[in-house]
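What follows is chain A.
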Amino acid sequence: MKTREWLSTILALAAVIGSVALPFWYEGRRAASAPERTITLTGVASSGIWTEDPVTGDNYRKNSFKPARIRLEKGESVRLVLRSADVTHRFYMPELGVGPVELVPGHTEEVHFKADREGVFNYYCTEICGDCHFHMRGFLTVGNAADPAAAAAACDGTHRESPPAFSSLAEEGRYWFESKGCVSCHGAGGTGGVPNFNYARGTVPALNTLASKLSLESKSEVEAFTQALGQKEGLAKDKPAPGVSNWALSYAQYQSVLRTIQGGSPPLKADPKGPEPPLFMPAWKEKLGLDQINSIIAYLVSQQKFEEHTGWGM
Partner candidate 1 sequence: MTRRIEELEPKEILALAISIEQANQKALRNFSEMFDGYNQEVSRNFGEMAEEEGRHEELLQQMYKKKYKGPAPNIDSFDIEGVVEAVDLDDSEFLIFDSFKAQQVYQASWEAERRAREFYLKAVKNVKDAEMANLFNTLADMEGDHADWLEKKLGHKGKKP
Partner candidate 2 sequence: MSENINPNPSILPSPSATPASRPLTGPLAPPPPLEGWRIDLLKTFPWLKWLVKRRWFQFAVVLPNLFLFLVFLAAGVWGTPVGNRNILIVFVWIFWWFLLISAMVPFLSRAWCTMCPFPFFGEWIQRGSLTTPKMAAPGAKGAKVGINRYFGWNLRWPKALSNIWMQNIGFLGLCTFSAFYLTRPIVTVWVLGSLIIIATVLHVVFRQRAFCNYVCPVSGFLSLYSMSSMAEVRSRDAEVCLKCHDKSCLVGSERGWGCPWFNFPSKMERNNYCGMCMECIKSCPHDNMTVRLRPFATDTKLKGYDEAWKAFIMLSLALAYSVIYLGPWGFFKDLANFTESGRGLSAFLGYALCLWALPMVVIPTVFSAFHWVARRLAGAEPKPWKESFLLMAYQLVPLGLLAWIAFSLPLIFINGSYILVTMSDPFGWGWDLFHTAHTAWSPILPQWMPAIQVGILAIGLILTLKSVFKQAGKIYTDNRARLRFALPMALLMTLIVSLFIRLYVS
């Protein structure tokens, strides 16, 4: 009788400990048995990031994941384990020939690649996955290549709250530019430079020279234009803003910019036979009102530094 009781006690304790230990042991053994280095990336739509942190039922709501920072040796083979924590994402790392891989929530996908050249390689989510989709971009570094400048801040969810009060139109524009994710491709302050694989221009265009494009030649012209933008009725062709020297041209250019923002624009391929560039200008018509778009334009024209003149184009 004593033996049975002892045996039962040991079994009960084993069940309790084993229930937690066994899954982790099995997972550890699986990772250890892979001949390559295992990297796990989880796409989190609500934060707009790819993270190496484990995303679990416990921490998902707390939203405190760090974006992945991966550095590989040249020639290293990698087993890349890809997961989605919430909605469908599509992982794409074109320069190393990975993907696009569709990631169904809760499923795990595995891909293998070899880091056969040095450099910084971007990866993207190419499935519109929510308000933070445009933030969902990361990079990995191979060999001794330097890390690129810090990427735009991860989507922090502030856009879900009601926006704060703004002291100027440009300030409001900055809020939308950053919270809606424009910043993630067009760079902080619209400085551009985010690489876009197989895109004719190589990198996503900068927007901080928008003022010149709108033929606003001085700080005071920018201010006059901004004031007109901020009026209740917006801009009208037959109501030139006082202080804008070439109103007809400025207005026509404004209309063209507006069309691009509202309707989107497909990226021009560098190699016509190559794959679609992962990044493209989406249509914002449904997501941003005219007032919000005007505020973003006001922000972007305020970023112009008038001593330098570089071209701008989509």
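Throughout what follows, a residue touches a chain if its C-beta (ideal position, glycine included) is under 8 Å from a C-beta of that chain, and two chains touch if they have at least 3 such contacts; residues count from 1.
A word on the picks: all candidates are chains of the complex that A comes from, given by their letters.
Fair warning: this is a prediction, and the values are worked out from it, not measured in the lab.
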| item | value |
| --- | --- |
| In-complex contact partner of chain A, selected from candidates 1 or 2 | 2 |
| Contact footprint of candidate 2 on chain A as seen in their complex | 1, 4-5, 8-9, 11-12, 15-16, 18-20, 22-24, 26-27, 30, 54-58, 60-61, 81, 83-86, 105-110 |
